[in-house]
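Can you keep this structure in mind? I'll have questions shortly.
In this view, the complex is presented without one of its protein chains, the others remaining in place.
Read from first to last, the chains carry the letters A, B and C; within each, the first residue is number 1.
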């Protein structure tokens, strides 16, 4: 089968690989129908993800059709159309039982990282019963690809952790795909203000179309001041970090109101400064989270009921044999305007 | 009247001052019966608290007897015995209405800071109806002095923010008075392990008597390792920072388990490093808080019902005219073993 | 001044009354600009509210202009435009401090009940600082009349107590004004299904326009069955009782899914059957609540930000000297289609 393989920092190519096989009773083999590329895949390609060894098939998102299942799988059968979660969850360990699937002792984010992933014609998914979701009759499969990772990440790490609430004020720092996924799902809770902050006016324009009530280009270094003005000097109830660098985390510390939350989504490569000399008395919380995908069933219901349209995140559609081009389009997002690129097999 | 006055960095003396008078309809004048010294008073004396100007009468804790009340006070009358909260709360502003009294727009921690405090024969308390608490018949007034600040601080900033729960594991980094107050109130929730960490064996010994299940002297730099051993490699559900320096906050980041909380109590004078390059995916929360004293009524009930004995924190008892000696005893705590020093008028 | 006075069961008339005067330091006298009629006013007129004595000026909703304030009032001044909360809150008692203003020891729902109300040219409002809300510049005052009672009631008793959540299923039993207010505010949380249930097709039609996703006329006695069909046999996560009779409460018990909530809003005149022989093992909650109006500041923000348009509840507009006609229109709602009737002075 065709597969996109990571070959070491800066290196990737399409290879021909054997179709994966059941290795454990809980496994399923899924024929991939649609997959996509994540910002994390770019991190891997930069050599920043130590757990991902050269030779790995990338990809942790997608929808497909079950091709075979192990002896212990009871919820799925050959032919079932399924959503593949980016997080594998055994359903049995202490982390899984408390809903923290990301720290499953035999799962977590392993697809396209510690084991081969979805940017291929077939993928082996461990713990299938608790890591795949049946696709409802008539569902839009491209929409559901957005439920593998980006929507639950925005929702769980940004919106839920950030305690977005009716009438509250939210700042989203960084309007790339994950910031926009947060923006879409933040509206489940009807905040009064959603302030989108980015350096790129085109991205801010997209944020505006996606529901941001205020836009701030932070190029001039006055974003904190602008937010204070918009919030009568209070700052925001929820500051969402959706970039992953010290500067944006620093900005969030300036934006957050007393009693508020800084919800970190960004994948950070270095330590940041935390200004406890000022914040110790501000009654704030800072949260971090690797998505658990506990919200996937709920997100499926909101998609099915039309409360959210995840296809708004999709800007490009390509075939699996064009995946190198897809990576190129996605990697040059500031020029191409790419958000999510659907790759069909 | 006699009063302990801050005169600038390193300077204090007992002065004779006029008895304070009602300035606003919500004020009460309280004759102080017992007060105490807080670590924050030492911060002020080092010149670290910019809001506190020379000439200020220090002190924000105490019990007393109402001497007079302003026209707007309805809940208290001359002769009522009262507990004075370290935080003044108007009860009307948005912060007060959401229970965040520490950020009251016309109150917060002002006593012995922005206005004259309790280390005197009399004190003016603004917003008396919502900042004083009636002392129940038969209550131990020395015990209640511990409810002005130290117990609610330990409980709200450490225990509540830290989500201490039955069967959970807690590490308290720093076993000074505030760490010990946290230790006492953490036991309201029956955690399975309370690991006390300090550099001073004498303090650890006190922690043991107060209910710590494990003691770690962190002098050898192996505290994180020891905690991992005690928790089967997981780390603690709740790491409580009760010192206020970068090193102890760093230790908390090493101790906290995935899904856990770092609850900061310490008053920090400088920024700290936050290792988001590791913690971004650990599903943790970091909380900060200036005590709100919302838990004071609850703490009163636990004291009255014998669930907690705050007098265990009291090591010395002196008279107001010995307050310079009291400061000395309290300031040399490592030698004197002082925790809280009761000062009677 | 003109005022609508309750004279005993079935009896009311417009009387000329003296303008009220300040009685306590916390009082304000408010010149009423707009008021409205509540279903509870009809209950009083039937003689069902024992606390309301003949001779009482009715009304507990409205907006107005502050005419004078008592010595203890600090937040409002003559000329301020204010929203009058149906619940008076002292801000000081234990109930108020925990956010349960409805059980304020010197307030609660007293306006137009235990003391004279708002269906008059002027009203005395006790505890003004904590029972009035400033009207933001440029706000639609008719919209804000809906924030005195009906919107916070629907939101707090129905939506908050009912734990309405993104992707969840909600049934609203009874589509009168309060059921519709619940329907409007339930959408703050983006449930997947909102099933409106009533006996009157016209009301169901209104519910549809207001956002109900499914309509059930329960005349045929098969509502529970229809709900089961709509929810794949599960029942609803939230069943909201917005009528106040045994039959509708019984229906809610049939509708609620395991793990769900029955949120009672209805004012009941008699006991109901609770089928614990079936429900003891269903992991449900049943909640009751007299509105606390703690959500008023939040609702103001959602109105100001355009997240909700409360004027959709207003069907008629009359002058104070037409208030008997207004009562007639409101009392014959099934014929007149009346929801809320704005009465201007």
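Basically, a contact is a pair of C-beta atoms (placed from the backbone, for glycine too) under 8 Å apart; a residue touches a chain by one contact, two chains touch by 3 or more.
What you are looking at is a predicted structure, and each value in this text was computed from that prediction instead of being measured.
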Within the entire complex, the undisplayed chain is in contact with A, B, C
Out of C:137, C:220 or C:270, only one touches the absent chain, namely C:270
Among the options C:290, C:303 or C:318, the absent chain makes contact with C:290
Answer key for B:11, B:53 or B:192 versus the chain not shown reads B:192
Omitted-chain footprint on subunit A covers residues 25-26, 71-72, 74-75, 91-92, 94, 96-97, 99, 129-130, 294, 297
Touch rule applied to subunit B and the missing chain gives residues 165-168, 187-190, 192-193, 213, 297-302, 304-305, 307-308
In the full complex, subunit C touches the hidden chain through residues 95, 98, 100, 102-103, 244, 249, 258-259, 264, 266-277, 279-290, 292
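Everything below uses one rule, namely that only the chains that are shown with their structure count from here on.
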A correct list of chains touching both subunit A and subunit B reads C
In whole angstrom, the CA-centroid distance of subunit A from subunit C equals 41
By the touch definition above, subunit C meets two or more other chains at residues 297
